[in-house]
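A single protein chain has been removed from this complex, and every other one stays in its place.
== chain A ==
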Amino acid sequence: MASIGQAPSLKRRDPPAGREGDQLIITPLGAGNEVGRSCVYMSFKGKTVLFDCGIHPAYSGMAALPYFDEIDPSTIDVLLITHFHLDHAASLPYFLEKTTFKGRVFMTHATKAIYKLLLSDYVKVSKVSVEDMLYDEQDIFRSMDKIEVIDFHQTVEVNGIRFWCYTAGHVLGAAMFMVDIAGVRVLYTGDYSREEDRHLRAAEIPQFSPDICIIESTYGVQLHQPRHIREKRFTDVIHSTISQGGRVLIPAYALGRAQELLLILDEFWSNHPELHNIPIYYASPLAKKCMAVYQTYINSMNERIRSQFATANPFDFKHISPLKSIENFNDVGPSVVMASPGGLQSGLSRQLFDMWCSDKKNACVIPGYVVEGTLAKTIINEPKEVTLMNGLTAPLNMQVHYISFSAHADFAQTSAFLDEVMPPNIVLVHGQENEMGRLKQKLVTQFADRNTKILTPKNCQSVEMYFNSEKMAKTIGRLAEKTPEVGETVSGLLVKKGFTYQIMAPEDLHVFSQLSTANINQRITIPYTGAFGVISHRLKQIYESVESSVDEESSIPMLRVHDRVTVKHESDKHISVHWTSDPISDMVSDSVVALVLNISREIPKFVVETEAVKTEEESARVEKIIHALLVSLFGDVKFGEDGKLVINVDGNVAHLDKQSGDVESENEGLKERVRTAFRRIRSAVKPIPLSAS
């Protein structure tokens, strides 16, 4: 709310002259100039956000992790996971359970439900040595309790960091996060697609333009074919292969895009009755488990699938049967098998590949983006030979087709998206170095006239930006009854909550915040057996304003000192001092207490009746003291006529009128000295006069 209307200043200060607080740092800990192990660190105004927490599918063990040692996990406030894919979520159990991280983690409902299934499967499938295991199933289970869920568009505020998410259209539950810290907004797209497909919605265009957009660049400057053409190529390849008696292998990630392919295949089979005797297998134990998730979170899918859902569940496939393992697979004739993993690193898809790769009737359709370093990436270039799992080499005779359904944005989508979102700063992540470089070049030309900064940091390379966010405060309540003119003063409480400031009168504090003010009324009783008048007299000697009155309720005499402290004569035995705490009153009350104690010590000393006589005696004494002091200062001091003192200093004569303090002298210097001296002496010997301030 704070950000509407009054947009924060986007003015960048080019030299890093700004204070520490204005510096926004973005550091990719993974996915900087690479695809895999997405993890982007962001820090601004002492708040720290980590986006995604993935692993690199081509590596194993610790090597697959993002560079967590670059940061101090305990300083991170919020960790946001965009979707459940391994390269975006799989190092989360490690980060939550094995590091000092103690912030909060958020992901969408669907992501959380699939996250657990997918990672448990990943732990089981990845065949690495025990010391290379990053975490076990228990860790995943424990991490579930720490993960909080966020719904699309729901605004959450943690520690002054406000964030919400938009549909990203990549897989079920995929989100783009918008983070707002002190009015500076950062959009992290994760993997996104602006194209609606058979079950997902397209990524949304955020309502507000972010100041920084951290965007994926997987496909760089490539352009996708239109969806129906890709679907046709896909089904044509499969149709022709199986009609020639071949087998089709589709290596795919277990969850996410596989569901889309299954929807296409199931529909194609329904429309082609002649294919009904050809089996389609979906070899993933996860398939069945995650169906419940797909059926439940139907509300985050598109209208098309929701309207189908009204009649029958579209994820209840008629022509697709599950396949548990290679042992249960009866390889007797043409068939279509979709198996994970998508990169052909190991597992069922690799076993089938090894069996089928040397027969030229067979085909392998790679349906999505493949990560550098995997076998799937290698065979796209159609080498003559491949190395099998058992180490032998075999000729690669099977047809390899690469038809992408991976639901990443292509160049057209990226450029149109950025054109609408209009971020002044763009940070590219999640893309191979070359692709990213080409994309950067094209974007630089596209946004040449907009002064847009495009950055492509490598892993652990920080980019710094400066946001001189003006601090705005709202003056409210009594203090704001009149808007002040320039030059007037404003005094009040400045209350800061998160990054919003309010100025208000202390009386209004409880109205506009949960804070409250307090008054501490103190009442102290002091034993005192003397006359109350003595206290009154003594106080009058010290303080200018001492009012005597009588308490209305109990009709006991009381004194009010400077309207702050009240002294009451409670009984013959004791008096009480009342006041409301504040530094000055506390001091006054302390002096009152000290005074009373002193009186008790030397009673009875004075009686009110003798006051007049005493004054005369006193004044005579004062005269003497003044005279003595003046003598000590100036030496030659005589009593002159009309009660004036004549002071003679080195031939210069000054006449001092003791009553008024007027000094007459021809020597200006002496006159000034005498006047100052007399003023000081008088203030030292006489009690504080009532009128003085």
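Assume a contact is a pair of C-beta atoms (placed from the backbone, for glycine too) under 8 Å apart; a residue touches a chain by one contact, two chains touch by 3 or more; residues count from 1.
Here, contacts and distances are computed from a predicted model.
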item	value
Chain left out of the displayed complex - its UniProt protein name, from "AP-3 complex subunit beta", "ribose-phosphate diphosphokinase", "Cleavage and polyadenylation specificity factor subunit 2" or "Methyltransferase small domain-containing protein"	"Cleavage and polyadenylation specificity factor subunit 2"
Identified contact with the non-displayed chain, of A:470, A:551, A:617 or A:636	A:470
Of A:37, A:88, A:170 or A:289, the one touching the omitted chain in the full complex	A:289
Residue in contact with the excluded chain [from A:582, A:636 or A:672]	A:582
Chain not shown: contacting residue from A:483, A:555, A:632 or A:660	A:483
Chain A residues touching the omitted chain (full complex)	1, 4-6, 109, 112-113, 116, 144, 149, 151-156, 164, 196, 207, 289, 292-293, 295-299, 302-304, 306-308, 310-311, 470-478, 480-481, 483-498, 500-503, 506-507, 509-527, 581-583, 593, 597
